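Apart from one protein chain that is not included, each protein chain of the complex appears where it belongs.
Now for chain A:
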Amino acid sequence: MRQGPLRCQMLQNPLRSPTACVTVGTTVPPQKESALAYALQQLINGISLGMIYGLIAVGYTMVYGIIGMINFAHGDIFMVGAFVALIAITLLTSSDLMGGPAAIILVLAISMVFTALYGWTVERVAYRPLRGSFRLAPLISAIGMSIVLQNFVQVSQGARVKPLEPQVQGGIELMRDGNFVVQLSYMQMLIIGSTLAVLAVFTWLVTQTALGRAMRACEQDRRMASLLGINTDRTISLAFVIGASLAAVAGTLYLLRYGIADFFMGFIVGVKAFTAAVLGGIGSLPGAVLGGLLIGLIETFWSAYFSVQYKDVAAFSILVLTLIFLPTGLLGRQEVEKV
């Protein structure tokens, strides 16, 4: 009995961290003459990875802003989004409908709808009954929910890593330096483009609509908002739905970009996205995107110039250092503790 009977399911996963197989340029050692080109390529890679983190981080920061809890299961919602997209792509491929931008948009839409339902259910089942309960209860419940989601996907879809053939190929050559080519792939353009589009819609939703106003009111003072006739439960539910949809977009893009999905992928990505939310200032929506970009860039440059093995350590260290030295984050507000 080497590991004892409690050896968990997750360990059978050969890819401990899916981002280990990062990008085109990372494995190439920087040559002197193409150092600039190499850095430029890393910048592109980092931004596209950071966009994905930013999308997930928005979900964390929104929920934290409104109900003041860390939605520990949010990383797994991202994973569910990737799986729904995987199934949708497989379904479309088997009926010869895959290919072209319309199909990608359809996949994104399917993933958003079904993942949003998961986000809604998680809030309804695991968090709503715990409003006003003691501080640790929702967090522990969230950890339980995270385990449930992971193992539910493992049971229903199997423990094996699912490979997906590249759906979006090719790219534009931006710069050539010696034999090093800086490429902006169509996939990266898709990531950046759809993230910007989704974030634009999201910003409009938060700043211009009645729902957004209700959400901001709940964030400022939930009790006062409910006294003023805002249905706070509904607003919170919608925040979860929106957060889950954004995570679904992130999951779909991540799946298309890296071509793999497994039930444990949400853990590390989730912690990194949370780091992004904290770095940007938890509760601040632009901060989440900014934090995501920074984390993506730091991680990519760290892997490119230092070591791939310790890239997760880099992300975690940023989390710890931010919380110690800059607890309000880059764009966050000072939090006043009230009795």
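Definition applied: a residue touches a chain if its C-beta (ideal position, glycine included) is under 8 Å from a C-beta of that chain, and two chains touch if they have at least 3 such contacts; residues count from 1.
We adopt the following convention: contacts and distances are computed from a predicted model.
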Could you check which of "Dihydroorotase", "Peptide/nickel transport system ATP-binding protein", "High-affinity branched-chain amino acid ABC transporter permease LivM" or "Ubiquinol-cytochrome c reductase iron-sulfur subunit" matches the UniProt name for the chain that's left out? "High-affinity branched-chain amino acid ABC transporter permease LivM"
Considering the whole complex, which of A:A37, A:I77, A:M145 or A:L190 touches the chain not shown? A:M145
Among A:L106, A:A137 or A:L211, contact with the omitted chain is made only by A:A137
Of A:I47, A:V153 or A:L238, the one touching the omitted chain in the full complex: A:V153
Contacts from chain A to the absent chain lie at residues 1-11, 69-70, 80, 83-84, 86-88, 90-91, 93-94, 110, 114, 117-118, 120-121, 125-126, 129-130, 132-141, 143-160, 162-165, 267, 271, 274-275, 278, 309-310, 312-313, 316-317, 319-320, 323-324, 327, 337, 339
